[in-house]
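Just one protein chain is left out here, and the rest sit where they should.
This part shows chain A:
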Amino acid sequence: MGFVSGAVEGHAALAAVGGQRAARFRAARTLSAVESLKDPETEPYRSKYSARALLQEVKQLLSAAEEGGEAVLAVRRAVLEYELGVNHTDTEELSAGEEHLQRCTQLLEPHRLSPDCVSLYIQAQNNLGILWSQRDRIETAQTYLESAEALYNQYMKEDGNPPLDPSEHFMAEEEKLTDQERSKRFEKAYTHTLYYLAQVYQHLDMIEKAAQYCHTTLKRQLEYCGYYPVEWARNAATLSQYYLSKECFMEARHCLAAASVIFSQAGQVPSAEDDETEPDQQDLPERKAEIARCWIKYCLNLLQSARKLLEDNIGELDPDRQLELKAQRKKEEDEKEKGRKKAVLFGTSDICDSVLAMEEKVSSVYPLDFQEAREIFLVGQNYVQEAKEFFQVDGYVTDHIEIVQDHSALFKVLAFFEEDYERRCKMHKRRIDMLEPIYTDLNPQYYLLIRRQLQCELADTYYEMMDLKVAIGNRLEKLDSHTVKKINSLAQFAIKYYELFLDSLRNPDKVFPEKLEEDVLRPAMVAKFHIARLYGKLITSDSKKQLENMQTSLEYYSFLVDYCEKYPDAVPAVETELELSKEMVNLLPASMERLRAKLSSLV
């Protein structure tokens, strides 16, 4: 029997006091939760302050002569202290809030495992956790929240019956909640505990643990129907990004499939969270496009990880490795995966089926040949179109460009799986065709960083195409002039974009920085190094022209050598490039001498 069982009030006056108390308590809660939303902007806490006054009055009405005696009195006091604590915290009076919450837990301490107190105790600890996190004292917050978590587990083990909701301590017997409602509210409080812990672990850099708690939070939101579909879907899609960074593709795909399925419920099922309608229905197209972007990242990461497994030391597909991985895949099958899957599975059986159907549409194992890679590429490309429908360049410049960059990256990784050089070259040409126009339109004053990324990517892509043309040319018996022209023009384009990138580092007076910032050091050095190499690769039959190219090449190699001499701390960033540049700085003058000698002897 609980502390606040409906013992018959012996005295009419006492009963009246009880009724008054209940009414004021209820009014205070309504003020806090409902009325305060309508407070004018000029007096944001008006209702909260009124609620506070009511709570103080209720506190005055508590007397030692409570029915049920000391214990009941203590719990009711604790409820009031809790409400006051939350009230003060909400109105930016943290220190006062803390005092009230502390008093609440002190009063409950002896009874914290009883069904009357456990929920309140957990909620008080949740709020102390929040309060301390607001003060940037994460460890203190952690202590409160972990103790709330432990208390929940202990209670479920030892008792497990749906405990009373704190508000029931000020309710008449006939108003008391059903077990189902009690359980719902209790589980919700605990979901919050887990969610706060997720944040605590995140702040403490315990990322894996934080992710696990976020995952559990999402899972519990589905189980206890406490979610808005759009928001839930967005969060699940975001969590997939975490799994991607860990290369857990099965988990990532599951999150995304669940996100897509739950998203499709938006607007269909009434929202379960406090009977409010989901706030941002007008953002549906944007949310949908965001989930599509997460799918793009999934496809891209899966392909890129596969490439990492398959490539040899110069970035080409290694056929031995390919055979090995294919054999390995057969052996493994998915025994291991099934175990992992159980741990992360979302939702009840009806949702589950739709999620599994969604998962069927794209693989979660590494693609090992062009066919497999192409299937994933096509799924990704479809999502690119979907995402671009919303994120158009006019209005969403940054987002739009990121999507285009992903599209380009999809082509790039697909090209890795393509054996035919000509077709591979065409894929890179597609990248150029999508990147160049958006680059040209960007104002450098606002999009400097993006422009730099695009300059480097365009330069690298032209370089890659040139390399492919050279490889194609090498297979011919004789280089025809068309191929030579093509090679030279691709090299010139690559040089142009590397130079544009280097120019972007200049100050307003067009002077190149004497010392490079850390974040552009390596890219700038590599750009110089690549330009040097490109001048070495230009094909010309004119020896004078060739001398000029060698000279330019030498200048760029010398830049690296001189720079590193001047700033030795730059060396680790470009060790290999520096070593080779030094060699070239030594060898090129002699080669040029040789060429000059040859020239003059001809004359």
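By our rule, a contact is a pair of C-beta atoms (placed from the backbone, for glycine too) under 8 Å apart; a residue touches a chain by one contact, two chains touch by 3 or more; residues count from 1.
In the analysis below, contacts and distances are computed from a predicted model.
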What is the missing chain called in its UniProt entry, if the choices are "Kinesin-like protein", "Proteasome subunit alpha type", "Phosphatidylinositol-3-phosphatase" or "Small ribosomal subunit protein mS39"? "Kinesin-like protein"
In the full complex, which of A:E139, A:E175, A:E389 or A:E593 touches the chain missing from this view? A:E593
The one residue from A:Q241, A:Q322 or A:T483 touching the chain left out of view is A:Q241
Write down which of A:A141, A:C294 or A:A570 is the residue touching the left-out chain. A:C294
